[in-house]
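Every protein chain but one is kept in place in this view of the complex.
Chain nomenclature is as follows: A and B, assigned in order of appearance, with residue numbering initiated at 1 for each chain independently.
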Amino acid sequence: MDARDHGQAMPGPQPRALQVAGVSQTVVRRAAGQTLLYGTLGVLAVIFLVPYLWMIMSSVKPAVEIFKYITPVSWKTFIPETFTLDSYRELFQLVPFPFSRYLLNSIFVATTVTVLSLIVNALAAYAFAKLEFPGSGVLFGVFLATMIVPFEVLAIPLYIQVRSLGWVNTYQALIIPWVANPLGIFLLRQFFQEIPRELEEAARIDGCSYFGAFRRVVLPNSIPALVAFALIRFQASWDAFIWPLIAAPAAEKRVIQVAIASFVTEVQTRWDLTFAASTMATIPIVVVFLILQRYYVQGVIMSGLKG
Amino acid sequence: MLGISGIRRQRYQTAAAFLLPATIGIVLFALLPIAQAVRISFFDYSLLNPEQIPVGLQNYEQALKDPVFQIALKNTLWYTTLLVIAQTAAALGLALLLKQQVRGLAFFRSAFFIPVVTSLVVISTVWKLMYNTQGIINGFLQTASLSPQPFLTSVDQALLSLVAMSVWKDVGFYMLIFLAGLQAIPLELYESAAIDGASKWRSFSRITLPLLRRPAVFVTVVGTISAFKVFTPVYLMTDGGPADSTTVIVFYIFRTAFRYFQMGYASAMSVVLLLIVVAFTLIQFRLLRTTVDY
Partner (left out) sequence: MLAGLVTLLILALVVATAATQSALAQQKVALKFWMAADPQLEAAIDELLKGYMRANPNVTVQRDAFPFNEYHQKIATASAAGDAPDVFWMDVRVAAFAAQGSLLVLEKYLTPQNKGDILESGFIEPVWKGRIYGVPMHELTEGLFVNRTMFEAAGIRIPQRLQDAWTWDDFVNVARQLTRRTGDRTDVWGFGVLRHLSDWSILPVIMQNNGTVLSSDLKKATGNLNAPATVEAMKWYQDLFTRHRVIAIDPIPDGFPTGKIAIFQAPSTYRAVLDRRFPDFKYAVVPMFRGKRCAVTAGGWNVSIAARTKNPDAAWTLVDWLTREKHADWVRASGYLPIRKSLIQKERQFREYPWDIFTGQLQNCAVHRPHTPAYNFYFDTFLALAKDIALGRDVQRALDDASARLDVALSRGVGR
C-alpha cells in the first residue's frame, strides 16, 4: 500500500461545489477507514495485553482476592482492592533458598547458553555460508534434520549421556547440550549469505585470515541478526522446564520454571506465589526485548527470508 | 583465482575448525541420543529396571495396534493443520494491518510480539486459569451477554482452545516475517497496477501474494515442524483430556516414558513420529515447490 496523507484536500483549484462535495466524501471515507483500522488494532492490542495485565495485577493482590472478582468482570478483576507486595515478600523469604536464587540461576544459565550459542553457531553458520567445502550440503541437512526431534523424546538418552559425562546436578548439564542449535545456524547462514562477497574479499586481500574477515567484516554487519538470535536463545533457555527438572535436581541449582512448579503441593496451589513468580519471570525479558526491538526487527527483515 | 590446492586446503581447514564445536555438540547431544533412542525401541525396557530385554519389532507392532497412538496422531495432525492455517492467515492479516502506515506502529508491533518472548510455561499456566469455566474469559463473555463456554472441559473445544492460545503466542513472530516480506515489495509495482486500473484485491492477489511466497514457505514449514512437537500446553493445561481429545503424540510418548516407565515402547513411537514428520516435511517442500538453496 502506498503512503497516503491523511485527509488533505485534492490538489489544484476546483469549482467550489465539486470541491466541497469531493473533499467531504474522501474525508469521510478516509475517516471511516482510519477508525476501522485503529479500532481493530486497538481490540487486538487489548486481546494481546490483557493476560499480562491480569497476571501483573493479580501478583499484587492478597491471595484471598485473586479469584474473588472474576465473574462478572469488573474493574476489580484488575485493580486490586488491597494492594500488597506480600506475595513478592514471601518469595524472597522461601527456604532453603529465596526465589532470587532461582532467578539468578536462570539468568546465569540463559546468559551462558546465549553467549556460547552466539559464538558456536555463528562460526558454523559462517562456514556453511561462505566457505565451500565438500559435504557442506549433507552436513547442513543432517544438522537441520535433528531439529525435527522433540526434546521429550530424547530426554532419557540425553540424561544418560550427560550422566556418563559426570555432569549430573551441574550447571554444565543445563548449558552445554543447548549450545549447538541447528535453527540458529540456519537463520544466521541466511543472513551471512546476504553480506556481499566483495567486502570480505577486500579484507582478505588486505591479508586477513578467514577468521579475521569473519570478525571484522561479517560480524559487525550482522548485529541485528545476532541480536535476534540471542534473544530467541535466551528465551528458549529461560523457558526450559522438563530438562532442568531431570538434569539438575538440587535446590541450589534450580531454575525459575521448576521453582514455579513446586508451588503446587499435595494439598494446595500457591496461586499468589505463582503469579508473583511468573511476573518476575516475564517482565525482565519483555523489557530487554522492548529495548532491543529495533535490532530484532531489523534482524528479521534483513535475514533474507523475505523473498 | 582458485585452483591452488594450498588455498583450498586452508579453506577446508578453516571450515573444519569453525564447524568443530557445533558438530561436537550436535553429535553428542542430538545424534547420539537419537541413535540411543532408536536402539532402545527394540527392547522391553522399564525405567525402573536396568535390565533390557530385546523384543525385535514388538514395540512397533504394539504402536500400530494401539488405538491411543492412532488418536494421538490424528489429534496432532488436526492440531498442526488448524494451527498452521490460523497462524499463517493471522500473521499475514496483522502484517497487512500494520503496513498501513499506522501511527504508533511500534506500540502495536510490540504488543503482538510480547507473547513470543514470554515463557510458554507461564503462558500455559495463566491461560489455563483464563480458560477456567469460572475464569476471566467466560467473565468477559458473560459481561457481554454471551453464553459461557466450556473451553478445556469440552471434547469439542479443548483442542481448539489450545490452538487459539498457540496462535496468540507465536503470531507476532510470523507477522514480523511477513512484514519484512511486504516491505521488500517495490512500491512501483503497486503504483503501476493502480495506473492500469487494477482493484485492490487484484493487486493483492497478483502482486502481494506471489511475492510473499518465500516468507510464506518459511512460516508454513517452521510452523508445521514446531506444531508437531507441541507438548507443554497439553502437559500443563489438559493432561491429554477430556476423553483424549488433546492427547498429542509427544505428550503420549512422554507419558508412556515418564509415567508408565515404558521406555522401549516410547522410543518406538518416537521413531514412528520422526519418520512421519520427515515425510510430511518433504511432501511440504515438494508441494510448495521452492527453488531455495537448501
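Operating definition for what follows: a contact is a pair of C-beta atoms (placed from the backbone, for glycine too) under 8 Å apart; a residue touches a chain by one contact, two chains touch by 3 or more.
Note that the structure is a prediction, hence the values are computed from the model and not measured.
Engineer: I'm checking contacts with the chain that's been left out. Which of A:89, A:163 or A:215 qualifies?
Structural biologist: If we include the chain that is not displayed, A:163 is the one touching it.
Engineer: When the complex is taken as a whole, what residues of chain B touch the one chain not shown?
Structural biologist: Contact residues on chain B toward the absent chain are 44, 46-50, 129, 132-135, 142, 147-148, 150, 152-155, 239-244, 255, 258-263.
Engineer: So that we can see where the missing chain sits, which residues of chain A does it touch?
Structural biologist: Interface residues of chain A facing the absent chain: 63-64, 66-68, 71-72, 94-96, 156, 159-160, 163, 168, 245-246, 249-251, 258, 261-262, 264-269, 271.
Assume only the chains that are shown with their structure count from here on.
Engineer: Provide the residue numbers of chain A that touch chain B in the complex, in ascending order.
Structural biologist: Spelled out, the residues of chain A in touch with chain B are 1-4, 37-38, 40-41, 44-45, 47-49, 51-52, 54-55, 67, 70-73, 77, 119-121, 123-124, 126-128, 131-133, 136, 139-158, 160-161, 176-180, 182, 185, 209-211, 214, 231, 235, 238-239, 241, 257, 260, 271, 274, 278, 281-282, 285-286, 289-290, 293, 297, 300-303, 305-307.
Engineer: Along chain B, where are the residues that touch chain A in the complex?
Structural biologist: Interface residues on the chain B side: 10-12, 14-16, 18-19, 21-26, 28-34, 36-37, 40, 47, 94, 97-102, 106-115, 117-123, 125-127, 129-130, 134-136, 138-140, 142-143, 168, 172, 176-177, 179-181, 183-185, 187, 190-191, 194, 211-215, 218, 225, 228-229, 231-232, 250, 253-254, 257-258, 263, 266-267, 270, 273-274, 277-278, 281, 294.
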